[in-house]
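Heads up, one of the protein chains got dropped from this complex, but the rest are sitting where they should.
Entry: chain A
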Amino acid sequence: MSLLSVQNLSVQFHDSYAGGETVRDISFNVEPGEIVGIVGESGSGKSTAMQAIMGLLPKRAEVKCQKLILSQEDITPPFSADGKSAVKEEKLYEKKMESIRGRQISMIFQEPLSYLNPTVKIGRQITEVIHAHDKACTRGGARQRAKELLDMVGIRRPAERMRQYSFELSGGMRQRVATAIALACEPRLLIADEPTTALDVTVQGQILQLIKRISKETGTAVLFVSHDLGVIASVCSRVIVMHNGKIVEEGVTDDIFREPRHMYTKELIEKASHLQKLPHSMVSRNPLFVAEHVTKQYPGRINREQTEAVNNVSFYINKGEIYGLVGESGCGKTTLAGMAAGVYQPTKGNILFKGVPLLKMNRQIQMVFQDVQSSLNPKMTIEDILEEPLQLNTKLSSEGRRKKVIETLNLVGLSPKDTEKYPQAFSGGQRQRIAIARALILEPELMICDEPVSSLDISTQEQILELLEQVQIEKQISCLFISHDLNVVKRISQRLGVMYEGVFVESGNTRSIYEDPWHPYTKTLLSAILPPNPKMAKRKRRMWKVKESGGKKLLGEGCPFAPRCGYAMECCYAQSPKTYTFGERKIACFLYSEEYTGKRNDDYKMTSQI
């Protein structure tokens, strides 16, 4: 007997903004205790289907379902053909769902910060849920249960944490708390809607393990919604692939990944595996852009404490090379990008572009941004957007400008017919193409891409990366490519730098770093990559154990990674490591220093120490 059985569920929006069916006639079952993955691009109707099951959709959505059974209980939403369902039925359904939500099915959302109430302490938020569903529970009992729950989701010192607010916790902790709330009433089904998408890779791995462990311990079935095949491959036993609101394929994870039958699944898996490939490296040493000991400090508001966003960073970019920059959110990548673009000036150190100090913005350096929604002016047509740089910087006639605009649009794979449209008329991937076209139209020598693909779907991601690669080869543009996703960076860059808390911990040839990471942090990052292949996922069951960053930063003294590092020695806390150079590879870690390892002499060939 399956736990959840969905038969012919359709959702339609009657709305001027979004017409048509978003979910079309889907049926599936979930057995008790299993983890089922639902994978598909954004807009494929995954989340809508989940919300329809929970009965959380707004009134303007028309939910049509033949049968929806949750552990032998009928929770089919009411539907009448004329579009207006009877008020009485609706009320009854709503009442029934109130008792089912939380107790039988509960949900974890993508962004825990917006899900948790910032004005209520964590402990209260959990006990509230317990009280809501179990009126007989005493205060002390609820508190005891909340402690147990927090302990179960892997939060140490739960009593202490219960007195904190959600903004005092890190992203991973918040997601743990959200999970604890979801589990408060021992639901039989947990719907996890992209629970790890907003988290850093290292934290993602921990949350996935947590969900897996909980499912095993408590026998809770999990419906795991994600767009990321790697995530799905590492946790789910069965997969449902959705495309355009329909289920195109369903089956055991191993089978789906080994022999996908449907074209769309094949495409998805191929694209995801493509990201795993390494680029051919071709390094010509001819630095176009050099950063020397660059530091950026922001004056702090309270107590005038200075925070260092970027600390003593040196690197160079050769002509015609893509240089990758990886790091977690908040490590100073974007600040560094801003300095490279000349938007801000470094507090200390020099930035040289073509051998000349970069003191203000240079037309030869252009930028592509992360957020496709805000990187194009919504009040300008595509033609205006692309024409403006030419108007300002060249003496081309309007005919010449138009020709150039069309030429550039063709280069990025857009049709010249689109010039009259506004950015709203385009999808995320297309907008990013327009943004790339804007950056390219002045024929810059250096393009800075700040997370250009992280707000895009996996298949669009691949297309944009291909485009960047093709453009870079065609035009011989150098590129500083910034991402939090090691997969993406390693796919496209020839050399890369790994950043942690404003410091370059390791840099060198992409291939050699990927094949043999030296710094403990790089190793952690690499081990957090989830291959879209269930076999590989099983093989590397154990992820590198790292603690989450506690939010408290040791300023000045010590290696920034030391509190999270498994190899931390005494010296790591006392002073910050210098950067040691071994050929192409540069590394900031005491494991590779002469004085602390004593292994090093002139002809010693350094290898990974971990």
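Keep this in mind: a residue touches a chain if its C-beta (ideal position, glycine included) is under 8 Å from a C-beta of that chain, and two chains touch if they have at least 3 such contacts; residues count from 1.
Here, contacts and distances are computed from a predicted model.
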item	value
The complex's invisible chain, by UniProt name, from "Oxidoreductase", "Oligopeptide transport system permease protein", "Aldehyde dehydrogenase (NAD+)" or "Tat (Twin-arginine translocation) pathway signal sequence"	"Oligopeptide transport system permease protein"
Touch with the omitted chain, as defined above, among A:Pro389, A:Gly497, A:Pro520 or A:Pro534	A:Pro389
Touch criterion as defined above, residue of A:Arg161, A:Arg433 or A:His484 at the omitted chain	A:His484
Omitted-chain contact residue, chosen from A:Cys137, A:Cys185 or A:Val343	A:Val343
From A:Gln51, A:Thr127, A:Ser215 or A:Ser455, residue that would touch the chain that is not displayed	A:Ser455
Candidates A:Leu396, A:Leu442, A:Met536 or A:Met569 - the one touching the absent chain	A:Leu442
Which residue of A:Gln206, A:Ser375, A:Thr408 or A:Ser493 touches the chain not shown here	A:Ser375
Touch residues of chain A, complete complex, unshown partner	17-18, 42-43, 194, 197-200, 227, 329, 341-343, 361, 363, 365-367, 369-380, 388-389, 392-393, 424, 427-428, 435, 438-439, 442, 451, 454-457, 484-485
